[in-house]
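Structure incoming, see below.
One protein chain is absent from this view; the other protein chains keep their places.
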Amino acid sequence: MTFTKTLALTALTVAALANINAAQARDQIRIVGSSTVYPFATAVAETFGKTTEFKTPVIESTGSGGGLKLFCAGEGDNTPDITNSSRAIKKSEVDRCAKNGVKNITEVKIGYDGIVFANSRKAKPMTITRKQLFLALAKDVPAGEGKLVANPNKTWKDVDPSLPDLKIEVLGPPPTSGTRDAFAELALEGGCKKFDWLKAMKKQDKNKYKAICHSIREDGGYVEAGENDVLIIRKLEANPKAFGIFGYSFLDQNGDKIQGNLIDGQEPTFENISSGAYPVSRSLYFYVKNAHVGKIAGIAEFIQEFTSNKAWGEEGYLADKGLIPMPMAERNKFSEEAKTQTNNIQM
Amino acid sequence: MTDTIDTSLSIPKNTSEIVHQGLKKRYAAEKRFRRYGVVAVCVALLGLVVLFSSILTKGYTAFYQTNIQLDITFDESVIDPKGTRKTKDLSSADYAALLKKAMRTQFPEVKTRRDKKKLYNLVSSTAVFALRAKTMADPSIIGQTHSLWLTASDDVDMLIKGHIPRELPENERRISNKEISWVDQLIEAGSLEKQFNRQFFSAGDSREPEAAGIKGAIIGSFYTLLVTLLLTFPTSVAAAIYLEEFAPKNRWTAMIEVNINNLAAVPSIVFGLLGLAIFLNVMHLPRSAPIVGGLVLALMTLPTIIIASRAALKSVPPSIRAAALGLGATRMQTVFHHVLPLAMPGIMTGTIIGMAQALGETAPLLMIGMVAFIVDVPGGPTDPSTVLPVQIFLWADAPERAFVERTSAAILVLLGFLVSMNALAIFLRKKFERHW
Amino acid sequence: MNTIFIILALVAFSIPAIVSYRWRHSIRLVANPKVELFVRVLLILSSLIAVITTVGIVLSLLFESIRFFNLVSPLEFLTSTVWSPQTALRGDQVGGSGVFGSLPLLAGTMLISAIAMTVAVPVGLFAAIYLAEYATPRFRNWAKPALEILAGVPTVVYGFFAALTVAPILRETGTVLGLDIASESALAAGSVMGIMIIPFVSSLSDDVIRAVPRSLRDASLGLGATQSETIRQVVLPAALPGIVSAVLLAASRAIGETMIVVMAAGLAAKLTANPLEAVTTVTVQIVTLLVGDQEFDSAKTLAAFALGLLLFCVTLTLNFIAFKVVQRYREQYD
Partner (left out) sequence: MLAQQQIDPSTPTMGQNQQMSIHLENNLKVKVSDVAVYYGDKQALFGIDLDIYKNQVTALIGPSGCGKSTFLRCINRMNDTIESCRVTGSIEIDGVNISDRSVDVVELRSRIGIVFQKANPFPKSIYDNVSYGPRIHGLAKDRQHLDHIVESSLERAGLWKEVSDRLDEPGTGLSGGQQQRLCIARTIAVGPDVILMDEPCSALDPIATAKIEELMDELRQNFTIIIVTHSMQQAARVSQKTAFFHLGKLVECGETEQIFTNPQDSRTQDYITGRIG
């Protein structure tokens, strides 16, 4: 009867619907990770998509920490193939990956990024040292030998009389961000080390040393402005009294609105960062899940595009986006290792 | 009789006088009150006007794009030195070299490396893709010289459109004096023009604002709404029919009703949380896919359409039901043969309005990963894609100045869709409006 | 699988055509009890979907929230005045202490909603009064849909408008007046949100004002009251329950609104009543906690669900009250 037919048809459609979930292999690369690497990765992805027969990779900006978390959740279609990171993968993350069955990861370093301490062009530039930054932004600051107090500094002048009498208001990324990690490591720890007793502590109690040197104040002087660096720039533009912490590429893109301040006497310029003179600069990476190479179409070709000279070279389009290229020799090394997937992270 | 009234209980005797004295004040109050009303309506309408005009003035320029005309020589020695004409070779050829050469020919006086780099940057970095596509489509072009209009870079575009004022000091402007002089030369030669921005409607997202388009987002929105419609329309009409025509009036149906009303007022982001927790984390449906977005939006629009459908069913007079039942039709037949067809226009109107609401929704889709950078136009509801409002959200956050204009233009397109959907709903209502 | 879907879609869309064709051309429309039963069951199931959705929402929120409350005490969540979700994400990372007090978020939400309501309630109410009582039918027919457009504009558009147009204007004005207005001030987000919810107040109020029986107006006018006296002393008190519920619904809309605040409000949780400062809201935090880091095990992401639950409860309560008020109002006039 018609009714039975209808029923059968319904059953069929339901079965078909259920089938949708039984996924075929993905034909599109999925990338997650750092918001600092995001502009570079998207630029490569777009070029890759438009100049090859492969689909354009899908990229989500999740922050380095979030990206590595998703990346290390396991292998398979529902996990990303590549994660961008604005810092090297940490031991704990490697362990987590291994625990979830992600045992084979290739690390590719793509270049450098300086972390700038910037403010609005409408305001006066400020010259600052890493030690001053530490004193202004750390959660606890040393008060004499071996003693710590909760950061009492309210204005820059409190930190150092040579600095202006302005409320300390620094907009920076949250702890999920690689930029934040790098800033803590390079700038704060750099300043922290200037205190001899703290430097000495490093050898005795590394964890405590890190806890002191990397903790950022939570009493309002440091404002977590989210992963979105663009937002920080907009806020700085609007509030000339505030300072912001973000990657050099954003300074490069917005040089008409904001200015990078000198840290330890060094100006955040392309040349200074590239040469290593600017103290707060870091390497940028992406990580590839080796097990996905060959399964998901185009990963090898994508890596090749990323590591080609027309992308990450001195004249490449990534340099236009603000990436600071590695020297030729280093580029060749990473490019080769990426191709052969030999730069595996030790599990 | 008069003496039965207690004279100490006075009724106003000189009403007229007192009223007359108070009139001026009362009319002043009346006028004031009325003025508040006028002001309120004006404020609300002003809000509307300011909103629309600010977006319109920011966005209309995006429908035009600055293009540069260049004489490109498709030099065989550059593109296909081996002369194979094979797709593989053509695919990976250095088309940028063609462009650079054309630029150098146009501006022979530019010599230094730095200046040359700046010069090349006048044309969008995506123009290369256009040259590649052209060559791949018709390899016979190799060896010929063609005068082509190529997309200018966003900085040039912004300069031409006046978003980068020429009066700014050079160090505060993203485009140098030298570059401006080249642009002026091009304008003089008639090879720099604002033309209709076809790419905006035919391309997917891009990192380069001048190449970014909304096609991917529109198709993504289309698939998402398709999924929403397929899921929500039958279920909500069925639910409305049950509740309005069949359900006994008891505590259970009352609970369902209260439930539907409450669901209609649940913040949309909560539906996003539901989608994340259940569709992604429990059911493992693909991230960033219209199918998940559609599911979430279907649940969200369900109450809207149920409520509208019930109202439409309710408006069918009982006499129609009585007539059918009187002829011996079953209740089911009565409903499906008579009541439902008559209620259909109302249901359609409600559905369109619900769909319009779903089209503009952003927050729940952020929760299910539809905020990725997706260039390719999705081919179906399981491909990763974004939707128009999320694309707007993404562009609103992009650093490039030119994206402000694109964002506004995308908003205009979105509003265009919404207005036409609502106009359709009004049209349907007007056309099929029945007075019983 | 996309092809399967498209075929399914085509089938689904052709069903009504097939059915109506059959209905028009077949000569027998005899009822089939089996079909009727089947259809009836389908209808009942459909009406249960709304209930299932609600249960799904509650369960998914509750389930994750319980896991969150295993890590963070509910007492802290509800009473602590500090919101600083900086728990370390990895063992070797030194994050902040991670304090999850929802009060500053609620306070921020309330501040922005209050600003929105200060804009929307007077404007919406007076607009409703004007349209219902004073305006000519022609103006009304034109202005009411125009106002309703405001409710149909996607919130992401308002967010863009607030962040790029209103906030800078406010800031500039502040500078001229010598006020320090944050670029993510609660005022910018709140006032734009206020514009958005004007029609929620005005449309519903307009309906209830018009539902006040004409006889009451006649009675008052017949006594010599002016129109505004009639409105203030007779019409509005009679319509009050409806207006109250309109306002409550608008408030619940404001509290649950996400995109405007995500784009125009701040991220720093602050306990302040100063509308010129930047505050953050519950919805902003949900988005920030979830967009970017979707793993399901840290207190941070779980906190988003706890916040979602909180939001759900608050709006549900408001809706429930509004619903009850309207119900009593209906009883009075039906």
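Descriptive notes on the structure:
Should a chain be cited, it is by its letter among A, B and C, assigned in written order, with residues numbered from 1 in that chain.
Going forward, contacts are C-beta pairs under 8 Å (C-beta built on N, C-alpha and C of every residue); 3 or more make two chains touch, one makes a residue touch a chain.
Bear in mind the structure is a predicted one, so any value in this text is a computation, not a measurement.
For the chain that does not appear, the touching partners among the shown chains are B, C.
For the chain left out of this panel, the touching residue among C:226, C:245, C:301 or C:319 is C:226.
Across the interface with the omitted chain, chain B contributes residues 1-2, 4-6, 8-20, 22-24, 26-27.
Contact residues of chain C toward the unshown chain are 136-137, 213, 215-226, 229, 233-234, 237-238, 332.
The rule we apply is simple: only the chains that are shown with their structure count from here on.
Measuring from the average of all protein CA coordinates, the nearest chain centre is that of B. Which two chains touch most often is answered by the contact tally, and the pair is B-C. Per-chain CA centroids place chain A at a distance of 35 Å from chain C.
Chain B has its Cα centroid 31 Å from the Cα centroid of chain A.
Averaged C-alpha coordinates give centres for chain B and chain C that are 20 Å from one another. Counting partners per residue, chain B has 291, 369, 371, 382-383 as the residues that reach two or more other chains. Looking at chain A, one finds that residues 20, 23, 61 touch two or more other chains. Considering their complex, residues 1, 4-5, 8, 11, 32, 34-35, 38, 84, 86-97, 163, 167-168, 171, 182-184, 267-268, 270, 288, 291-295 of chain C touch chain A. Within the complex formed with chain B, the residues of chain C that make contact are 1-3, 5-6, 8-9, 12, 23, 29, 31, 36, 39-40, 42-51, 53-54, 56-57, 60-61, 63-64, 122-127, 129-131, 133-135, 143, 146-147, 149-150, 152-161, 163-165, 195, 198-199, 202, 224, 226-229, 231-232, 249, 252-253, 255-259, 262-263, 283, 286-287, 290-291, 294, 296, 304-305, 308, 311-312, 315-316, 318-320, 323. The touching residues of chain A, counted against chain C in their complex, run 3, 7, 13, 16-17, 19-20, 23-24, 61-63, 65-66, 69-70, 73, 90-93, 139, 174-176, 181, 184, 210-211, 214-216, 218, 220, 223-227, 234-235, 237-239.
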